[in-house]
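This structure is in structure tokens; I'll ask about it shortly.
Partial view: only certain chains, each at its native spot in the assembly.
Labels run A and B following the written order; every chain starts at residue 1.
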């Protein structure tokens, strides 16, 4: 599973992109977030306030209950500020 | 049509290409967003726009398609830049051409409002107090919501 982090999420996790293999019990975005948070204080910090975290699966915005699988591309980022 | 690029753009060139030879166009509305040198009362020396390559194009295509579905447009264009820009530089261009001005205005306004909350771009401002990611504004979410029709 490919994970991407943007803006200050990248700053806090310290990485922009990684390949991960979460346990089989992780079947949705919320589960993935819970698992990612166990990987260190940077991740714990990045996901500490989910109100300011947005997620996309395969480049489409999703809610936290969206299901995910091993071949998905999951991205985390703050609310967008372009334009 | 949509384009995501690092380079600056020339408005007249873009709009000429947009309407070239189409004599059914009665009006073209365009909006150009540019870098301001102030934010929250602090001086901004420059800013860097980060984006999500792939998803950006996908979202802009969706937004552009939605505008063309809602209004009778002869042509439409979104150009969004990424990378580092200084005050006065152009960031984004949205333009809509239609037989009638109301459609051109509404569709253009819609494009920039939707883009503001749906296109994956993030601004990092270089302020005197240091570099800071810009917070999303409530007013942008409100501006997007006003175009909701229940089917969005």
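Convention: contacts are C-beta pairs under 8 Å (C-beta built on N, C-alpha and C of every residue); 3 or more make two chains touch, one makes a residue touch a chain.
Remember, predicted model here, so these are calculated numbers, not experimental data.
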Inset, instruction - Would you kindly express the chain stoichiometry of the entire complex in this file with the labels on the displayed chains? - result: A x2, B x2
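The working rule: only the chains that are shown with their structure count from here on.
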Inset, instruction - Using mean C-alpha positions as chain centres, tell me how far subunit A is from subunit B in Å, no decimals. - result: 26
Inset, instruction - Give every residue of subunit B touching subunit A within the complex, in rising order. - result: 33, 49-52, 54-55, 58-59, 80, 91-92, 112, 115-124, 133-137, 140
Legend entry - Complex contacts: residues of subunit A adjacent to subunit B: 4, 6-8, 56, 59-61, 75, 77-83
